[in-house]
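Missing here is one protein chain; the remaining ones are kept as they sit in the complex.
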Amino acid sequence: MTMHGGSRAALALVLLIGATQALAAQAAPRYQAPQVTDTARLKGPRQPIFFRHDIHAGQDQIPCMYCHYTVKVSTEPGIPSLQTCMGCHQLISGSTPPHQAEIAKVRKAWSDKQPPEWIRVHTLPGFVHFPHMRHIKALGDNACATCHGDIAHTTQVAQVQTLRMGWCIRCHVEKKVTRDCTVCHY
Amino acid sequence: MVDGMNRRRFLKVLGVTGGGAAVVAGCGIGPEPTEHLIPYLVQSEDEVPGVPTFYASTCRECAAGCGILVKTREGRAIKIEGNPASPINAGRLCARGQASLQGLYNPDRLTDPFAKDASGKLGKITWEDALGRLTGKVKDAKGKGIVFITGLEASSFGDLVDEWMKHVGGRHVTYEPFAFEALREGNRMAFGTAAIPSYDFASAKYILSFGADFMETWLSPVAFQHGFSSAHGFQSGRDAQMAKFVAVSPRMSLEGLNADEWIGVIPGSEGLLALAMAYVIQKSGGAPGDAGRLSDLLNRHRPALVADATGVDAQTIERLAKEFGGAKGGLAVAGGMAAQYPNGAEIVAAVNILNYVAGNVGKTVKFGAELAHGQAGSYRELTGLMADMTAGTVAVLITHGANPAYSVSGFTAAAGKVPFRVAFATMLDETASEADLVLPDLHPLEQWGDSRPRAGIFALQQPAMQPVQSNARGAGDVVASLAGKTGSFKDYVQGRWRAPKGQTWADAVQHGGSFGEAPSTSTRLGADAGKIFAGAPATAALAGGKEEYPVIVYPHYALYDGRGANKPWLQELPHPVSKIMWQSWVELHPDTAAKWAVENGDYLLIKTASGSTARVTVWVTPSIRPGVLGIPTGQGHATYGRYAEGRDVNAFDLLPAAANSYGGRTFTVMASVEVTRDHRYLATLEGDPREGGESIIELLTLGKAASLHAGQHPFEEQEVPTYTDSAEAGWAAAQREKTELGNYVTRPTRWAMAIDLSKCTGCSACVTACYAENNIATVGEELTRRRRFLPWMRIERYFNKSESGSVRAVTTPMLCQQCADAPCEPVCPVFAAYHTPDGLNGQVYNRCVGTRYCANNCPYKVRFFNWFNYAERGGDHEAWPTPLDWQLNPDVTVREKGVMEKCTFCVQRIRFAEHNARVEDRALKDGDIVPACAQGCPSDAIVFGDLNDPHSRVHALSEDPRGYHVLQDLNTKPGITYLARVIAGAEA
Partner (left out) sequence: MAQTAAPGTSGARVTYDYVTRVINNTLGNPSKGYFALLGVAVGLLTIGIICLLFILRYGLGLAGYSHPVYWAVFITCFVFWVGIAHSGTLISAILFLFRSAWRTAVYRVAEAMTVFAVMTAGLFPLIHIGRQWYFYWLVPYPNERGLWPNFKSPLIWDEFAIGTYFTVSTVFLIMGLIPDIAAVRDLATGWRKKLYALTSLGWRGTNEQWRHYSRGYLYLAGLATPLVLSVHSVVSWDFAMAQVPAWHETIFAPYFVAGAIYSGVAMVISLLVPIRKLFHLEEVVTISHFENLAKLCLLTGMIVGFAYATEYFIAWYSGPTPENKAFWYRAFGPFWWAGWTMNVCNWFLPWILWFKKVRTNLTALFVISIFVNIGMWFERFVIIAIHLAGEPFEPFVKAGYNPTWADWGIMAGSFGWFFMWFLLFVKNFPAVSISEVKEVLPPPVRHGKGAHA
């Protein structure tokens, strides 16, 4: 029944996207994700599937938490399951040939039951425990950018912050929040 | 639950061990250059990454059938906790239950079906092939004798096997090395029913144990201990009271440690003592009318007459009898050693009579709600089977969940006569390694099943995760298909499950089963109750030749009948009594040791009349009767995985092969002893055995304890210079300021713990719980001998003499005291050990450089050092060879070599609760946080909470008059308050 729940929500989303596009004419000019020709000069690792946050989160304005839905309740934001992708991409097969090619990969992965092996971009050492939900709670739903950069307008995800302890501390000092070691290290 | 992807992911992710600087992490975020994230294909709905999911199931480590909750993270079982819904264990769990995870993830588990080839070596085959052979053989053998041996299976699997055997004309033999035949026979003698009643320890007012190790392995240990500690634990208040506990047995078991009085009787004479007590009680009147029939039996056993035979003087017997009779609603249990003598059944009968005369039957001894153990096969059945096998009347032998080849020396030879032997097994144990066909079974945590441990209870078992060995198949499913069932074993179980009204299958599964109470039936004295002990004096059965000594073979608390030996947690769990790990030992009284001029670690060569021998190292202890020897079972496996193989002696080999008068097995043999001159160091937790534990453990007599009223503090004697107060006030204020920073706890807390020694039995379940929760490495025998172990929580056990000179044991858990003025903190040069604003002694592993100054300065010696890299892949001291590492708790850093580690009150659980509270915009409630040790404790001895919260349980307990702090004159201001142990009786 996961399937149904997933795809129903997805369908609604698809319609919403359609509607926004329809309204685009009279609505204020909306962010248009660039056409990428030369992917070689993009920053960050090349992922098995050229997933574009700028199209999904920027252009189509899908909220981050539609896919990374555990980020508010868990320490882990969660990597969306392939089913989540398929929820939309059963219906959406892409506008331009390159896009269609990438979406084809998703569908193949789904039919082969071989999820893509994403290359990890943001990594913390094992002795650091970073509770995502606490930071979203404190900084609001759009706080993702604070650490991950303006993902919604990034074609390919790359690490923009050092994610080193000094960098964490700086923010904790500014925000006057705890700097106790055992909050992250245990 | 999980798809295959996850296992791959965890393998990869856990492959990350701390190269160079990084400390290895269970949660897999490691210094790997390119790390891959493999998403779910379909994510199950009850699965949130980073948040644990609990699955209710049933523990199958013994027949007690405790309910468990399997804690899973990202689809892996990482910890097992008791299921609060279960009426058996009420959310508690013993060490063995906790350790079943290491059976699941054991690196030596069977991966594929194996078959013996011509040369007699086991080779991989396919399932189709395997099942083909099996069905073929079974078809041919139809009528020629097919035998299916299982462990005690009061479950659908048992029924299924019965059905199948009936169908193919075979027979189903259940075999348990410790099968309680004497208990059943004794009940038949006394009450005319062979059922095993349920014993109500909780409501007993006086508890008398004749050898029954009811907190270790006897019947339903967790349930019994839970009941015992609620009765025996000291209840303060207006009518302050506790049930006195007297342990009668030649050697102190865990029960002996907790006894207010230990009576070290002559082996085999327990029954006489019971009858003598019964005599006294009957004399003083108040016995049920029909007890009159017993009078001539009892007259033959007046205290004066049995004093010599028992080695207990008449006055003591009189006194005990008066106390017991006067208690009105006491409970006497006979079992363990007492039920394993040649005259075990009679002893049980005698104790039944004692209960009956004292009017306890129906009150604390309840027939009706019978225990499943009554259905276990007897040892005689097995010896009978062995005879048949030798005679060649058995064509196919199938084994599951039983390992007779290990526990019965003659079995292998007999089974050799069987043309075709099949074994369902998760590990290649002695029985499986002899089989012609080995079928890899799923671990109980991976498959469906059920258990009916007690009348009225239908406990369900569900898979908590995908199989670790993808090519293993559940024995249930295999047998179901062989028995021609359509549908899976799950369907079979569901079919046998009878819904109590209002309960659906779904919530039965969710809650771990259907739990009802069977009505208790009234029981009268049996017809021939008076006939027992007609013949020779009881102890004659044990009389040996000259220079021969009784050797008591008893079940090891952790390894039990040997099935626990493949789990490092259990091997490295210090035995509650001897504190020895990884080794076998023989218990010897100091006098006997002096006579033979042996000391700890010397080897004895023990020879029985039947010619079997054992070389065992001596452990000298006052906890056993002079002239008696005690050896635990469990070690000495020929094959059973890397952790079990070739360790010392298999005590079963000493035992006589033949079944005894009541169809059981005799666990006491007469043996001669030869002193060898070899010696080795014992791998023991115990430092200096001469010490008595003063200043560590406080005792109170019941009278004194009862007279204490709130506000009194008999143990407060510390003289602290007044100037320290102001200093501490200021320091506390500074800490409080820090807590307000970001307010990650809603109010300045002081995490604290209260440990009630009148409840703590020293059973050590907390120790294993701690190992499981905190990724504590097991270091193996050699390093244990060199005292490199890392038990954050240890149970200290001291023997000290009471005023009357009788031996008494005292135990206490010792863990980081989370001092307010911690000696470890100021000396750390890098602030790795420091005081957290919420009142913990923080230990920052990744900051520690390993000067070990903190460990030197800690007076409690509860800090432990990583001398080697125990997480190193393939290292000499690797603690978690794959897939054992799948069990690692993702929320706790796996420590690297060269860092100090210690208990932090499960800080990860504290943070988890804080996170949730903050996300839900609420304050932390008392009880939100339960450390692993407190969670598992079968006797509710440990309470955790916030000392600054005036309404918390821990706050109340820390004010208790019995409260004291260990080494309080050092003014370390510990966060742990111990409540003095209370001794029921005249003297402490």
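Just so it is clear, A and B label the chains in written order, and each chain counts residues from 1 on its own.
Definition applied: a contact is a pair of C-beta atoms (placed from the backbone, for glycine too) under 8 Å apart; a residue touches a chain by one contact, two chains touch by 3 or more.
Here the structure is a predicted model, which means the values were calculated and not measured.
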item: Selected from B:Lys897, B:Lys925 or B:Arg953 as touching the chain missing from the view; value: B:Lys897
item: Options B:Lys124, B:Lys328, B:Arg642 or B:Lys861, residue touching the unrepresented chain; value: B:Lys861
item: Contact with the hidden chain (one of B:Gly132, B:Gly392 or B:Gly687); value: B:Gly687
item: Contact with the hidden chain (one of B:Leu783, B:Ala917, B:Leu947 or B:Ile976); value: B:Leu783
item: Contact with the hidden chain (one of B:Met215, B:Leu331, B:Leu604 or B:Cys828); value: B:Cys828
item: Touching residues (missing chain, whole complex) on chain A; value: 164-167, 169
item: Chain B residues touching the omitted chain (full complex); value: 20-21, 685-688, 691, 693, 696, 783, 786-789, 794, 796, 798, 814, 823, 826-831, 834, 847-853, 855-857, 859-861, 864-869, 876-877, 896-900, 967, 970
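One rule holds for everything that comes next: only the chains that are shown with their structure count from here on.
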item: Residue ranges of chain B in contact with chain A within the complex; value: 5, 16, 18, 22-31, 34-45, 48-51, 738, 741-742, 744, 831, 834, 836-838, 840, 842, 844-847, 891-894, 904, 907-908, 911, 915, 918-919
item: Chain A - residues contacting chain B, complex; value: 2-3, 45, 70, 72-76, 78-84, 110, 113, 115-120, 123-129, 131-134, 137, 172, 175-183, 185-186
